[in-house]
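Removed: one protein chain of the complex. Kept in place: all other protein chains.
First chain written, first letter: the chains are A and B, and each begins at residue 1.
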Amino acid sequence: MSRALTFLAAAVLALPLFSAAHAGEVAKPAIKIENPGTQCVAPADEMRRNHMEMLKHQRDRTLRLGERGAKVTLNGCIECHASKTNGAVTGGKDNFCEACHAYAAVKLDCFDCHQPKAGYKAAAATKPSGEHE
Amino acid sequence: MDYAASRSAQTKFYLLAGLGALVSAIGVGAALYMEHHGHAVTGMNNQVVWGLPHVFAIFLVVAASGVLNVASIGSVFGKTVYKTRGMLAGLLCFAMLAAGLVVILLDLGRADRIMVAATHVNLTSVFGWNMILYPGMFGIVVVYLWTLMEKRMYPFSKPAGFAAFIWRLLLTTGTGSIFGFLVARQAYQSAVIAPMFIIMSFAWGMAVFMIVQKAMYLWNGMSLHPQIRARLKNLLAVFVGAVFYFVAVYHLTNAYFAKQVEFERFILLDGGIFPLLFWGGWLFVGTILPLILIFAPGLANKAGSVTLASLLVIVGAFCQLYVFIIGGEVFPLDIFPGMTASSSFFDGRIDQYSPSLPEFLLGMGGIGIAFTMVVVGVRVLKFLPEDNIAKLEAAGALAD
Partner (left out) sequence: MNAPDNKRRALLAAAGAGAVAIAPGIHLIQASLADEAGTKLASSKVRWGMLIDTTKCTSDCKECVSACNAENGIVEEVADPRQRSQWIRKIDLVEKRTGRQHSLPMMCQHCANPPCVDVCPTGASFKRADGIVLVDRHICIGCRYCMMACPYKARSFVHEPLTTQNPEMPRGIGCVEACTFCVQRIDRGQKPACQEACPQGAIVFGDLNDDNSDIAKRLKEVASTQVRAELKLDTGVRYQGI
C-alpha cells in the first residue's frame, strides 16, 4: 500500500517536469492589442484570470443597484479593445474577445445582448413597427 | 417463447425503440432550429407567447402526475387490484414527466440557461416552485419504484407511495396555479383551475395507463380479467365525469360575470376553432363518446372499447388544453373596459395563431421521448401488470 502511495506521489510531483518540457510547444492565442502602451484596469495576468468575475460582479451592481461609471464596465473594455478593422470585439479571429475565447473554447454569452461595436449608434428614428388598424 | 418468436420480438423492439428515438431526435432538432433562428420561425408572438409545444408539454406533465394515481390506489388506499399495476404507473410517470420537462425547457428563449434556472429560484413564482417540485417528483418516483420492485423494500412502499401521492398533488396544483394565479387575462385568474388540473390529471393519466397496459398485453398475448377491466373502466368514467363537472363550473361561473361574458361567448360560440374544439373535441369526442363506450350495454363489453375510449379521452385532452391555453391567449386583454382599443401592438384584436412545423415537431418529440423511455423500460425490467386471479378471488378483491 505504501509502495503504491509512493509511486503516486512521485508521479504527481513529476508532472511539472512534463508540462515544463511541453510549455514551449503549445501555441498561445494570437491576441491583438489595439492600443499598445496603454494600461488596462488591472495587470494582464490578473485580467486573464479574473475578468469574468470582475464583469459578473459589476454587472449586478450596475443593473440592480444602479451604479454607473465604475472602474470595470463592459463598454469600457469594448472602447479600448475594439479592433481597428471592424470596430468591434467580435466578428473574426483577430477580434480581441473572440480570439481568446475561440482558443479557450469558452462560449461568449455577452454579445447576444451587448453591442460589440465601439461607439455604436443605431440608425436614426425608425418608423413605429406594425400596421395600425 | 420459442427462439423464432423471441427473435421476432427483439426485432420489433428495436424497430419501436428506433422509431421513438427518431421522433425524439427530430424534436430536438426542431428545438435547435428554433434556438438558432429565434422564435421568429414559430407561430408564437408577443400576444400568444405559449403555443403548441406548451399544449404537448402540459398534457405530458399533467398526465404524468395522474398516471401515478393507479399506483396510489394500490399503495395508499390498499386496493389489491391496483398493486400489481403500480410499477408500470411509476415508469409512465417518470417518462412523461421527463418528456414534458424536455419540451418546456427546449422551448425556452434561452435554453442554454437551464443551469441558471436551477440555481436561481424565485419562491414567489409557481415556475420557481416547479424547479423544486419536478426534480423532487423524479426522486420520489425512483424511490417509490425501488420499494415496489425490490422485495426487501416492499414494506416501505406504503410511506413511499404516500409521499408520492402528496408530492404529486402539490405538483399538479402548481401546474394549474401557473394559470390560476394570473390576473392579467380573462381566461385565468380563478381558484378552480388548480383542482380542475388535479382531476384532469386523474382522467388523462388513467387513459394513458389503459392504453399502455393494453399494448403490453397484446404484445404478450395476455388479456385483462373482465372484472378487473370493469373496475378500471368505471374508474376512468368517474374521472371523465369529474372533469366535466369542473369545466362546467368554470365556464358557468365565468359566464355569470358581466365582465367575462364576451370572453365566454368567444370560447363557446363565435371564436371559430375554439368552440369547435371545445364542443366537438373535448365534450363530444373526449367526454360523451368515451362514456358511451364505457357504459352502453352493447358496447361496454366489446373488445377494444375501453382502449378506444381512452384514446378519445386523450384527443379530448389535447383539444381542451388548446382551447384553455391558446384560446386564453388570443383573446385580447381588457385593459380599457367599455372601450374599443386598437394599436400597432394588436390591442383589442383577437389574435390569429397558426402553429408552425417546428413547434409541432418539438411537441411530438416529447411524445417520442416518453414513448422511447417506456418501450426500453418495459423491455428491460419487469413492469408488466400480472394478476394472480386465484389469489385475488380468494382474498375477495374481485367481489363487486
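The rule we apply is simple: contacts are C-beta pairs under 8 Å (C-beta built on N, C-alpha and C of every residue); 3 or more make two chains touch, one makes a residue touch a chain.
From a predicted model like this one, the values you see are computed outputs, not experimental measurements.
**Student:** Which listed residue (B:Val49, B:Val261 or B:Ala296) would be found touching the missing chain in the intact complex?
**Tutor:** Of all options in B:Val49, B:Val261 or B:Ala296, contact with the hidden chain holds for B:Val49.
**Student:** Pick from B:Leu15, B:Val142, B:Ile166 or B:Ala184: which residue touches the chain that isn't shown?
**Tutor:** B:Ala184
**Student:** Where does chain B touch the missing chain, residue by residue?
**Tutor:** 35, 37-40, 45-47, 49-50, 108-111, 113-114, 116-117, 120-122, 124-128, 130-131, 178, 181-185, 329, 333, 335-336, 338-348, 351
**Student:** On chain A, what residues meet the omitted chain?
**Tutor:** So the residues of chain A touching the missing chain come out as 57, 59-61, 63-72, 75, 78, 112-115, 117, 119-132.
Everything that follows uses one rule, which is that only the chains that are shown with their structure count from here on.
**Student:** Report the inter-centroid distance (CA atoms only) between chain A and chain B in whole Å.
**Tutor:** Result: the chain centres lie 45 Å from each other.
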